[in-house]
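The structure appears right after this line, and notes come after that.
For this depiction, one protein chain was excluded, whereas all remaining protein chains were kept in their positions.
Chains: A and B, in written order; residue numbering restarts at 1 for each.
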């Protein structure tokens, strides 16, 4: 079992299955706080350093909100704000200084390996909020947690399930990390649907196969959608040399309600790491799916808060005393009742 | 009466006179908290999503401060920070996701109608902090609240008063919204002083006249300043095709203490939505008016906090229990004593 208290959370590779299930059990306990049935001050006075050296509104706000929901303060840097780095300062020095200003750090940075390098200089635990094309472990964990909850709602589990991943499987760090986490489970069937040029990297396919899972590779959407989970992705335009090159693939694999009805199972769950492209010529997931109760894309965002709350509680060693510091909620909230 | 709890605040058109007076009564009760004679934690643990997709330091900070004054946390986005929107995400999706991170949202966005569109996807109440040239309802409410308080200080009321609006009446959404709110009252005399090209739009003039109010239109400042309220505005340079075109009008209607003494009543109140242009060739309100006790421009900013506190309290349904959660103030504050 991973020892969470005081630890850095840098990569999905740090966790075995037992540790992941422990994170998820703690995440389950966070739901009444996130949904406003209850309130806690367990991290009252603690300070999160929310250091986003690359813009990402939703991930940044999700980390900050998760910390507020546990009662803590948030000090924030948004955008490429660190003038010091541009003056030639090392990440070690930046970490030494900035970590004196908080009790835990969530960090995003455009460079691969930068968060781990920063962590060597930090005096407090560091949670990786994305280091370029490398890792985004909280996204992978919230995806897996969503899969687990959606499967449970159907009386099923992760073991033995069938997931189809669709789109730009070459550039999406999300699908890479999620695949690694799924490998820790038993008897998964993976279907990877992508244009040949954007196929899942072979090292990940090899890992899956050598772990004894089934792996199907296709360039066609139809005939492969009868999965338990369809995980759709966006063409990662920013990773292509030119926009024109990205446009060759945009809109290639579009899913809408008609296709869903024809090709999916009646309870196939649809996921997406978001943002989805809403432009008419590109939308991977049509808006007409918004009324489909199996569209889980917004539940993913909700689950992100629960998983990040769990990681903060575990890292700061308060996972067992959250309920001890409850205070009443006395303002209007509809959150616990919203179906999304 | 408007049902505030759980509602969106998108436009001044949502409110009848009774609802506005109710907002103002609640705003009155906020004064001891804003002036630091008292302190409350009524929104302890609640989270404001302060989403400014267009820069506006003062409106953004005013919303955030108002929420802090009620005891809540603030998670913030400042500037055109939403990379997701640039990746083709719809406002509905953005709202679905970001609204899972807070209990209420204040939002500014450069596009007309964007805040209302966002609200359709939001799971929590949304308060419009300005959607381009369209609406800025909290500004209109704080202006009307200021007028009411200034009139009361002279033993007068809004009904029956005379207001002169001066400057760029074509582009200023402030004067448009304020005029609509004043129309809900009785027997107002409006004087609109503007260059012909920047005149008050005819639909608003028509609305005023058909509601039975008096309306005078002029291109001259002198002879029209003996009003109860002179509401001065800035030339909205950013709405002109070129700076040169804006400069044709800058400095056209300048008010200083000498003109005030000669043309205004002894208790004419001067207002301005701020910022006022302090450049010597353009200043609509000269700095020599700073010593004039009837200059109410900074009291407007103060009142903005009270009105925003009221809207948060009403939207979250705590307007009647604010005093129940009082805690002592034990640090230095001179706010309650400052005359501005």
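Keep in mind that, in the parts below, a residue touches a chain if its C-beta (ideal position, glycine included) is under 8 Å from a C-beta of that chain, and two chains touch if they have at least 3 such contacts.
In this text the structure is predicted, and so the values were computed from the model without any measurement.
Undergrad: Tell me which of A:110, A:160, A:223 or A:317 is the one touching the absent chain.
TA: A:317
Undergrad: One chain isn't shown here. Among A:43, A:106 or A:230, which residue touches it?
TA: A:43
Undergrad: Which parts of chain A face the unshown chain closely enough to count as touching?
TA: Here the touching residues of chain A are 5-6, 42-47, 49, 73, 75-79, 81-85, 87-90, 92-94, 96-98, 100-103, 123-124, 315-318, 321, 325.
Undergrad: Residues on chain B that touch the omitted chain in the whole complex?
TA: 36, 39, 41, 55-58, 61-62, 64-65, 68-69, 71, 74, 76, 78-79, 234, 237, 274-279, 282, 287, 290, 298, 301-302, 305, 327, 329-335, 338, 340
We take it that only the chains that are shown with their structure count from here on.
Undergrad: Roughly how far is chain A from chain B, going centre to centre by Cα mean, in whole Å?
TA: Centres of chain A and chain B (C-alpha means) sit 39 Å apart.
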